[in-house]
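Encoded as structure tokens, here's the structure I'll be asking about.
Removed: one protein chain of the complex. Kept in place: all other protein chains.
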Amino acid sequence: MKFDVGLILSWIPAALAGLEITIAVWLAGGLCALALGFGVAAARRFGGALVDRALTLYVALIRDTPFLIQLFLLYYGGPFVGLELEPYQAGLIGLTVYGSAYFAEIIRAGFEAVPVGHQEAAICAGLTRAQMVRRILLPEMALLVLPPVVNMQILLLKETAVLSIVTVPELTMTLTSLGSEHFAFAEALSLLAGLYWVLVEVTGALGRFAERRLARLSFAA
Amino acid sequence: MTWRYVELLAIGAAVTAGVSIVAILLGLGLGVLVCSASLARSGAVRAAGRLYISFFRGSPLLVQLLMIYYLLPAAGINVPSLVAAVLGLALCTAAYQAENLRGGFLSVAPGLIEAAQMLGMAPWRILLRIRLPIALRLTLPAVLNEAIMILKASSLVSVVGVEELTRSAQNLATSTYRPIPIYAAAGAFYLILNRLLAGGGGVLRRMLG
Partner (left out) sequence: MAAALQVRRLGKRFGAHAVLREIDLAVREGEVTCIVGPSGSGKSTLLRCMAFLEAPSEGEITVYGAPLGFRVTESGERQRLPDSDVARVRRNIGMVFQQFNLWPHMTALGNVAEALRQVRRLPRREAEARAMAQLAKVGLAERARHYPSQLSGGQQQRVAIARALAMEPRIMLFDEPTSSLDPELTGEVLNVMRELARAGMTMAVVTHEIGFAATVAQHIVFLDDGRILLEGTPQSVFAQPWHPRLAQFLETYIDRGAAVLLQGAPA
């Protein structure tokens, strides 16, 4: 088995273009998923029993089915209900919906982990409910969910590779097609794994840095 | 949707279940080894364990599956795609399980291990009889969660040509030109498999107390 380093070097511009799309779709999808997940969690907490039950079902349905099936349903099933989507649109929506269910669970757990006493202390100090939510509940929840949110964003980054199956021209699609074009899979897949690995490690390091910076705000009494 | 389609999907679901269960068990076993390596006293073994975890958690499962599928034959090793798929899933999930178990292993009170050492138990026996059961009990929710993740992720092995649930659904969707009911039904099958797995996990949890 030969390994052509020159070939890898010649692919770098194309790979960077693919990487750019991967990062763009990941950041956009990841942030939309976080926003939607927050919305779902907030609606479950403050929206009454019926809303809570409906959204519990939503979260369960998304979490219990594979991302690929959801993506197929959206991309191939969409046109049958008048939803003609470009691959990257399907990818973005798919990532948003898929991630939202996980973020909703993370944020729900975060809300529940904020000690009731901290909220009572705010009410006793005279803060209104809205002030308590804005000044105490939300910041404390955000602090608690930072590590799992970063973790989930990293999982979503890796899930973006699946978008290649519905022909989003991101990193995986770019390099696997180059690999089959030149019949050089070892080179293509090594470069591919290497680039993902760097991206994941950098994101993880950033997350740990943020956690350390916030460590003194911890709940350790 | 006729019964014929449901039947075909059910066969696919059975393959998915088989592939997943073998991969989960294999991955858990391998995960224990990788975890022990990542906590080993020897620096080189520890580095190897950490590198394994970092690599398999650092790249998408799809890329890992493609590597096994394309690179094993290129290296002169020919395995059926089913074997490549199970292997790929197991290698990947092992890294996550190792990371899950780590916390559990670290929180086993040193005194328990010292007590076993004083009774003359061999290190591997201490691992199997003392450290692993305690660590597993502490980390069972995370371990079960990862098992469910791998069941869902097994849909990706459709890409390397295994005739499992997702692949069956894809074939049916293209031949019938009715993707919505077919993929919805496939989703329902995954949901059922997940619930069965979660239920089994619940039984296991009660058994472990």
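Letters are used for the chains, namely A and B, taken in the order the chains are written, and counting of residues starts over at 1 for each.
Quick note on the criterion: a residue touches a chain if its C-beta (ideal position, glycine included) is under 8 Å from a C-beta of that chain, and two chains touch if they have at least 3 such contacts.
Since we're looking at a predicted model, the values are computed, not measured.
Taking the full assembly into account, the omitted chain touches A. Among the residues A:105, A:140 or A:187, only A:140 touches the chain that is left out of the figure. Touching the missing chain, out of A:9, A:57 or A:121, is residue A:121.
Panel shows chain A; residues 115, 117-118, 120-129, 131, 135-136, 139-140, 143, 216-221 of it touch the chain omitted from the view.
Heads up, the rule we're going with is that only the chains that are shown with their structure count from here on.
Averaged C-alpha coordinates put the centre of chain A at 21 Å from the centre of chain B. Of all residues in chain A, only 1, 61, 64-70, 72-73, 76-77, 80-81, 158-162, 164-165, 172, 176, 179, 185-186, 189, 192-193, 196-197, 200-201 touch chain B in the complex they form. Of all residues in chain B, those touching chain A in their complex are 54-55, 57-64, 66-67, 70-71, 74-76, 152-156, 158-159, 166, 169-170, 173, 178-180, 183-184, 186-187, 190-191, 194-195.
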